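Here the complex is missing a single protein chain, while all its other protein chains stay put.
This part shows chain A:
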Amino acid sequence: MERDKLIEMYRTMKLIRRIEQRINDEYKYDEIKTPIHLSIGQEAVAAGVCVHLRKDDYIFSTHRNHAQYIAKGGNIRKMIAELYLRTTGCARGRGGSMHLVDTDVGILGSTAIVGGNIPLGTGTALASKLLNNDRVTVVFFGDGAADEGTFHESLNFAAVRKLPVVYVCENNFYAINSHQKARQAGEGIYQWGRGYGMPGYRIDGNDVLEVSEYARQAIERCRKGEGPTLLECITYRWKGHIGTVDDVGDGYRPKEEYDYWLSKCPIKRFAEFLRIKEILTDELEKAIDEEIDTTVEDAFSFAKSSPKPSTVELTEFVYVD
């Protein structure tokens, strides 16, 4: 992989981590008046996939959408302003954290209904096929979404029509607090892809290089008209399902499990790789960190100083012209 793409992935992962940590820190001030879902620990999936996407490719995401929004190139100022529910937010404060959108970079919205985005992404892929363009759609979802009918219906449809869509399952094992084993008896989500007649792979979602390599192949398959792929990326969210809670111990997730995954931090691991390859130097790391700090600082101060919507907006956009 080229050097600039490697650095881009590193920068993206770090930007995701910094923004999420900052959201985590700010949440206690009660100015972000909307449910948030953090993906600290899962950064490698979004970064590894989106590095191969063009601006005009589509992604669809979920309630846990910050990482994908950032990785696809969403506007950071507008994102943070949306979390603060301001008029300058990407959805003018109507969507909040769970419904980020940036049509300029192919993010056509995010859903808070588990599995609800899978048909939508299948639909944009259908449009690409019917319009005979080479835009690819990536649909991100969690392991919980594989419980839903939309997952199965959509994969079947996409396979039948050979649509240019990559289904990326971020398997962090938990749907709120319910473990995958309590919800799925099968041997792996990736096998469903094979069952529906498309390639399905289970990969290490904390290894950004592995994610990136499989995503590259899947996206290429799409561009060549060879149809969909399902990638099951095994990863782990460090924070609880929602808000800033930690749900380790006390009958929630086992401490040992949590500690094991912390030791598999995708960013630390990738940084070590880049240092060994002499791509990441102290100097470069410092430059990246400073740039990220500036971006984050700017976005939060922009958001906090932006106006809230006026109540006259309430009934706007129920219908569009």
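Basically, contacts are C-beta pairs under 8 Å (C-beta built on N, C-alpha and C of every residue); 3 or more make two chains touch, one makes a residue touch a chain; residues count from 1.
Simple rule for what comes next: contacts and distances are computed from a predicted model.
Enquirer: Which one, "Acetoin:2,6-dichlorophenolindophenol oxidoreductase subunit beta", "Transport permease protein", "EboA domain-containing protein" or "Helix-turn-helix transcriptional regulator", is the UniProt name for the chain you do not see?
Expert: In UniProt, the chain excluded from the picture bears the name "Acetoin:2,6-dichlorophenolindophenol oxidoreductase subunit beta".
Enquirer: From the list A:124, A:180, A:206 or A:306, pick the residue that touches the absent chain.
Expert: A:124
Enquirer: Can you tell me which of A:101, A:169 or A:189 touches the chain that was removed from the display?
Expert: Of the listed residues, the one touching the omitted chain is A:101.
Enquirer: What is the set of chain A residues that contact the non-displayed chain in the whole complex?
Expert: Output for chain A: 58, 60, 90-92, 94-95, 99, 101, 103, 108-109, 111, 113, 116, 118-131, 135, 149-150, 153-154, 156-157, 160, 316-321.
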